[in-house]
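For this depiction, one protein chain was excluded, whereas all remaining protein chains were kept in their positions.
Chain lettering (A and B) follows the sequence in which the chains are written, and residue indices restart at 1 in each chain.
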Amino acid sequence: MDAHISVQNLHVWYGNLAALTAISVDIPRHGITVIMGPSGCGKTTLLKSFNRFLELNDTTRISGTVAVDGHDVYAPGVDVTAVRKRVGLLAQRPTALPMSIFENVAYGMRIHQPHLDKSALAIQVQHYLEVAGLWHEVAQRLDAPATALSIGQQQRLCLARGLAVEPEIILGDEPTSALDPISSRHIEQKLLELKQRYTTVIVTHTLRQAKRLADYVIFMYLGEIVEAGPAQQLFTNPQQERTKEYLAGVF
Amino acid sequence: MQRPTLTRRNLGEMVMKRIMQGALVLVMSTLGLIVWTIISRGLPSLTWEMVSQTPKGGFYMGKGGGVLNAILGSIYIGLGSTMLALIVSLPIALALNTYVQQTRWQERIRLMLDVLWGIPSIVYGAFGFTVMLTFGLRASLLAGIVIVALVILPIMIRAMDEVLRRMPTDLTHAALALGTTRFEVARHVVLRQMLPGLVTAILLAFGRGIGDAASVLFTAGYTDRMPTSLFSPTATLPLAVLFQLSTPFEAVRERGYASAFILTILVLVVSIGARWLSHALSRYTIK
Partner (left out) sequence: MGIFEIRSDAGRDTRPASARHRQDAIAQRWSLRITFIPLIVLGFVAIALIVRAWPILQTYPLIALLFGTVWKPSAGQFGLWPFITGTLWVTSVGVILAVPPSILTAIYISEYAQTRTRLIIKPILDVLAAIPPVVYGVWGLLAVVPFVESVLVPGLSGALGFLPLFASNQPTGFSVLAGGIVLAVMITPLIIAVIYEILHTVPNDLRQASLAVGATRWETIWRVLLPYIMPGIIAAIVLGASRAFGETIAVLMVVGNVPKVPTSLFDTAYPLPALIANNYGEMMSIPLYDAALLMVALVLLVVVFIFNLIAMMILRRFVR
């Protein structure tokens, strides 16, 4: 397997509380990897260890390695902004920045490519809005405040904003949990379209969504990985008791 | 790509962080300098006589005595005005949170209270004095208490209001569901929940009452005698500092610094005490 992200012996503590214990797992290049498990099992913590969001909380302690293409993102001297440019995040709640629709998409580009001229920027913005399937809805009002969009549109805007800095990896932290069913479908559709080009890692607590999206599954329980493997195999023929119980809806 | 490079962006981050740290150090050291100045100039002149005696004849020319009258006067004014403000503010805060149901009006009244909190105390002082002149009253402890109570009233009401607003209804319901009587709920649950906020508000208002000079300048007046009656003029510590510093005698000014030291310690003790007490009392409250 061609591992895009390789986690080795990762431990995470929040204060004195162990959130992740001895996590070792490989995430394959391209395709959608779904991290699932009951709430509080450490799914989101694992996800946020990939773009170094865990350190935003200063009581967090981390040990172990998370390597993207063989380079540990926690190695000393690594530029955290470069990691985050490479590893995009679609948050749980859609968060439009308090600026226009255009500026939301252009936000990351203005930071990473400050010399991009206005017309090049406009072309890029249109491109990523199209990729996120939002262009036709907002083409006439790019200067409108982004917060005026519906919540489902905002999440697609966030997708466009994330894609605009050209990441290789997209992380999704329950990206549809705040959305209505139709908007959720929309996002899921987009993720399926994009999986040919991006390594996508999604956290979800709904089994059905996991089944719809997953090429590869990581099942977690109480801060540990119980089982990981190709979706087909894990859903039809789980090896561990815990996984069977979870799939059967015992907890 | 993941090499530690000193890009324009990282440099900006570093420089701004240093500038902000510099600002923090500047602010903290300036404030530290104030405390240090007051301690280093006030402490050497501080004697037992200063805090145990009233001014003797010729005190303002360097003769013996102390500022006990002003210390007591300030404490009386602080206590009296805090109590008065408390008595007036409790029903107002309660009414604001129970009967005034339209949030629009609640918000307007809150806005007004916040605006009133900033009115300079010299304005209240001048107002108090002109009213006293109209009715032929002379400066007295009572007048000082009333005017200082007006100064601290808005903050007192707002503090009570915040406490009441944050009172979780679930909590009273939970206690009632356990079979406690309403009196017990009031005594054990509501009071315990309210106490930290209440104590903080009271002590902060008290601190302000002790330290305010502009409002008592005309209303409480000044005297070298101990405060004995509500209706006689009363010395206060801030004014004692001011008057001692305005004399040309070095020895008197030294005692002014010592008086400022006493005032600072008094206010710091109250303020730190408020925080400590509120912290200790809030151990069992629900946030």
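Heads up, the rule we're going with is that a contact is a pair of C-beta atoms (placed from the backbone, for glycine too) under 8 Å apart; a residue touches a chain by one contact, two chains touch by 3 or more.
Quick caveat: nothing in here was measured; it's all calculated off a predicted structure.
Enquirer: Using the document's definition of touch, tell me which of B:Thr47, B:Thr130 or B:Thr228 contacts the absent chain.
Expert: Result: among the candidates, B:Thr130 touches the missing chain.
Enquirer: From the list B:Leu72, B:Leu86, B:Ala213 or B:Ala235, which touches the chain that is not on show?
Expert: For the chain that is not drawn, the touching residue is B:Ala213.
Enquirer: In the complete complex, the non-displayed chain touches which residues of chain A?
Expert: Touch with the absent chain occurs at residues 51, 53, 56, 58-59, 81-86, 88-89, 91, 93, 95-99, 107-108, 110-112, 158, 161-162, 164-165.
Enquirer: Going by the touch rule given at the top, which residues of chain B touch the chain that is not shown?
Expert: 9-10, 12-13, 16-17, 19-24, 26-28, 30-31, 33-35, 37-38, 41, 88, 91-92, 94-96, 98-100, 105, 107, 109, 111-127, 129-131, 133, 150, 153-154, 157, 172-173, 176-177, 182, 204, 207-208, 210-214, 217-218, 238, 241-242, 245, 256-257, 260, 263-264, 267-268, 270-272, 275
Keep this in mind: only the chains that are shown with their structure count from here on.
Enquirer: Residues of chain A touching chain B in their complex?
Expert: Contacts found on chain A: 71, 73, 75, 77-79, 81-83, 86, 111.
Enquirer: Which residues of chain B touch chain A in the complex?
Expert: It is residues 1-5, 9-10 of chain B that touch chain A.
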